[in-house]
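Missing here is one protein chain; the remaining ones are kept as they sit in the complex.
Every chain is named by a letter (A, B and C) in the order it is written, and numbering of its residues begins at 1.
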Amino acid sequence: MKKKLTTVVGVCILPFLVFTIFYFIADGFGVHTIPIIISQSMIPTALGLAMACIMPAGLMDFSPGARMILGAIVGGLMGNAIGIVGLILGAFLGAMIGGVAIALLYRYLRIPSMVVSLGVVLVMEALSDRIGILFGRGSTVQIPANLASFANYPKNVLFVLTACLIFYYVTYKTKLGCLIQATGNDEFMLKSMGVNVDNVKFKAFMLSGIFCFFGAMMQICYSGTVQALTNMGTMTMVFKPMMGVLIAMQLVKVFDNMPLMIFIGQIVIQTVFNGFIAMGWTDNIQNIVLGVFLLVVMGVSENTGRMAEVRRRRMVRKETKVQV
Amino acid sequence: MSFLKKSNINFRTIFPFLGLIIIVTLFAILTKGKLFSLVSLRSIMNDGIYVLLGTIGFTFLFAMGCMDFSIGYNMGVSCAVACVVANTFHIYAAIPAAILTGLCIGIVNGIVVTKTRIMPMIATMGMMFILQGGVLIILNGSVLQAPLSMTGMYTNPLKIFLIIIFIIGGYVLFEMTVFGRVAKAIGACPEAVRQTGINADKYKVIAYVIMGAIAGLLGFISLARTGSATNSTGVTLMFNVMNAALLGGVPMTGGPTTKFRGAVLGALTISFLSSGMTILRMSAQNQQLVKGIIFLAAIGICFDRKNMKVIK
Amino acid sequence: MKKRFLALLVSFVLVVTLSAGCGSETTPANTSSGGTQDGSGSTSDDTVHFKEYTIAVPFPETGLTSFEIMRSNCDLLENATNGKIINAPSDLTPDGVLSFVESQIAAGVEGLIICPPSDSVLPTVTQLCEEAGVYWGIALRSISDPEIKSLVEASPYYVGNCYEDEEQAGYECGKWMGEQGYKKIAVISQAKGDTTCDTREVGLARACTEFGITIVGESRGHVQASDATAATESFLAANPDLDAIFYVGSAASGTHEATVKAIQDAGRGDDVKMVTIDFPDQMEANFESGIQVYAYALSCLTFDPYISLIKVINSIQGTPINEDGSPSSNTMSMFAIDNVKTAREYQTITGNPAYKFFDEEGVKQLLKLFNPDLDEVTLQKMIDEYKPI
Partner (left out) sequence: MDKMEPLLKVAHMCKSFGITKALQDVSFSLRRGQILGLIGENGSGKSTATSIIASLQQADSGKMFLEGEPYEPKNSVEAISNGVCMILQEKGTFDLLTVAKNVFVGKEEMFVKHGFLDNREMVKEAQKALDVIHAGHIRAEARLSSLNFEDRKLVEVARAIYSNPRILVVDETTTALSRNGRDILYGIMRKMKKEGKSVIFISHDLDEIMEVCDTVTILRDGIYIDTLEKSDFHPPTLRKLMVGREVADNYYRADMESCKNKEVVFRMKNIFCKDVKDVSFELHKGEILGFGGLGDCGMHILGNVAFGLTEPDLGQVEAGDGTVIRNPTVAMKKKIAYISKNRDQETLMVSCSIKDNICLASYDKIAKGPFIFRKDENAFIDAHSKDLEIKMQDTNQYIMELSGGNKQKVALAKWLGFGADIFILDCPTRGIDIGVKANIYQLMMELRKQGKSIIMISEELSEVIGMSDRVIILKEGKISGAFKREEELTELMLIEYMV
């Protein structure tokens, strides 16, 4: 019990630890950096949440980025047309279209989620670009500053907060949350218990749409401009949040609060990045560190079981040696 | 019933052929034969060679139920290294340099995947990030130019030679050697392979090495074609290759249904499709839209759900 | 069995159509060569009739105004001469440019405009265009490598280029900032490998050493306005005594505005300024905000490709700018905007997508069939005289 507590504290203290490290080694990296770090880790967190609906169910999804952009574009256009209501409505619409699309495709094409998501990325990117060109000026959508201020820092913190709360509510306070976990754990057994697994997955995808909506809101408001990316450009947006989620999925084993873990994960990543910037390093080092970090975390988590087995064996052998 | 299943399976096997024929003939008509003018065929070849070779390598991984996300940046890094070598030593030194670089990266991938038991996808994703940074460091940020004579090396005969060699070699390696058979076996049932005393890890590493070497070669090809290495070299390779493989009906789960022809057909389909659409003056976005829809439809039709318990 | 049959069928289809293709392939070359002859014929008698043509321009349909201006000017040209000018997408990687050239030739164009990311692709391009008999020109770039330069300019199908002294641009901005007494600046630029920005940075570096400016941070390759915001925020956070953020260049639209917004939101509007090469879309607003203080650029980014386009058209019509058909090279001088008023004036004119560099008459002057005594020098003169404001 006590051990658990310490680990929990350790996890929560991690960002501060990283922060202090950079505080000392990188000049110009100080308290004033904190808001930046927070505001920069907002969009990735939202994307992370979107993926965290799906990945625990044992599925893979590359499309949140594309869906988010679609939401941002539609939102921006409608925002320009009919103001704040349009912004929210549009973003929601766009994001949900994506969610529904992938959910339906996955359910009725019956092909691996990863493949579906690849196709969806292709389509969604092109779609958002088309929409931008049809209803707006080119693939770029701008919204006036007064609209943009709606979900801008520090307001976007509230957005993420609500998103996290929703996520927490769904995962820990509804039947769906439990079932999503169970699905990822053992789909067969769940089926045999008479749970409609397809339905669970379907809902999971839909749910991820909601978080794409939050992401979309912040994306468009963050800089007042959003540009439709094509050529799988949105996939690169997804990778870093995905890493955050992967890491979080390991952390929850210690401290069972997915949204918090995702948030912490993102904060850490962003802190490191800003630290590097403050030290005048360019982003190539960042990527390398990121990759190594991912490998280490996954490597450890994947091998704990084997390590335990080996340790047990060694124990047994030692004991018998003592006896002999 | 059994008859129905049979016919169904047959359909699945011929679908890639049909797809290719349909697309080729369709665009041949739409472009009034322009698609087959020598120039266009050459452009198809020049763009297609990346996808084709890449897919051939990827098929071995797919057959084992593995993947490699890092091939794109692997290609980039190899290209950069080759460029540096070509500038410092000799242009011919670039060839082994590129291939070796890719090969080494392949080895690392293979070892990480087999020893740490990390999901291939995630492991190679990590590698991808590392290479992404690495290429910038090697290029020292800016674009590198190779000696002019470089572009002279990359003649059409060479390209055709490469393509033929890889198709034949790939076919032989995949369908007619122990390696190919074991690769499929691993995809079909790893446990059975293990209980037959075959060292699956070894074969996996080999597959990754092949993939890496091919990526390296592609890096060199890109260098020889453009005479320059940039940080954006090969970025899109991964997705094109994956699309091609899946379009060709190569199952991600691997196993005996993996067919070499799938890779070739898929690559051809993609190349003809994209160049056909360019000739028709479709905008990039529409092209992507069409590709996406065809992608989903094709896989929806020809995906083999027979021996999949749960579809993740 | 069935599979074998299909395999055979596929190969058969390929072979047949290939042979068919060979037949069709030779034809465009003939027409183009034949075309040049009758084109020159038409100059002799002064009934002006234009040969049909298609020219591919590698500019995507982004929301940027300057590209829309390009489009509207192209329309004007299309009307004046009976041709088609198409925006064909091309990513500006070496491979991208080459496949752009190849596929467009395959699609049967008579002319091409390219902006090469590096010189080393040019020999291949030259070769390709010579084989296909396609005229091509370089926009926004000049060839730095002498060896390649001579090789390219030897080609009869290379019509020349139009470029700016990018290094000078970089230097000018650096100089100005130095004179303002800026000491610490952060740089936002395109991903390394973009020749324009690289040369600009060379100039900047020169100025920096000269005026003792230190570059405290740099961020590259933005694809999304939010990237710019993030970068700016980080700069501001990391450097409390930052003087300016300098935009060497940017591919994504809305980035400049994003930076301005970020500076405002951070409340550093008074001590941190923005200097840009290239005129942002919302330049007026940026200047009014008091954050953008200096911009140095072409009158309009796409005026340059426009001129290259003119050259290609003329060559296609068999009337190259230089009588002997040798490539012509024109430079464009940039100019600076450093106050709200000029910014506003400029904006009102070039902010409108329908803005025309030259009206019908002006266009006629650029076409040798109408205006026989056009040549490299006069063209240069016209360029220099041209001023939006």
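The working rule: a residue touches a chain if its C-beta (ideal position, glycine included) is under 8 Å from a C-beta of that chain, and two chains touch if they have at least 3 such contacts.
Worth saying up front: this structure is predicted, and the values here are computed from it rather than measured.
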item: For the chain not depicted, the shown chains it touches; value: A, B
item: Which residue of B:182, B:265 or B:284 touches the chain not shown here; value: B:182
item: Contacting the left-out chain in the complete assembly, out of A:71, A:86 or A:184; value: A:184
item: Touch residues of chain B, complete complex, unshown partner; value: 172, 176-179, 181-182, 184-185, 188-189, 191-199, 255-257, 306-307
item: Absent-chain interface as seen on chain A, which is shown; value: 169, 172-175, 177-179, 181-182, 184-186, 189-190, 192-195, 253, 256, 312-313, 316-317, 320
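What we mean here is this: only the chains that are shown with their structure count from here on.
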item: Furthest chain, CA centroid comparison against chain B; value: C
item: Where chain A and chain C are represented by their mean Cα positions, the distance between them in whole Å; value: 38
item: Euclidean distance of C-alpha centroids - chain B vs chain C, Å; value: 33
item: Of all residues in chain C, the ones touching two or more other chains; value: 61, 91
item: Junction residues of chain B - those touching two or more other chains; value: 136, 141, 284
item: Of chain A, residues touching chain B in the complex; value: 58-60, 105, 109-116, 118-123, 125-127, 129-130, 133, 139, 187-188, 230-232, 235, 239, 242-243, 246, 282-288, 290-292, 294-295, 298-299, 302-303, 306
item: List of chain B residues in touch with chain C within their complex; value: 10, 13-14, 17-18, 20-21, 24-25, 28, 32-43, 46-47, 136, 139, 141-143, 145-146, 148, 150-151, 222, 225-228, 230-233, 235, 261, 275, 278-279, 281, 283-284
item: Residues of chain B that touch chain A when the two form their complex; value: 112, 116-119, 121-123, 125-137, 141, 236, 239, 242-243, 246, 252, 284-286, 288-289, 291-293, 295-296, 299-300, 303, 305, 309-312
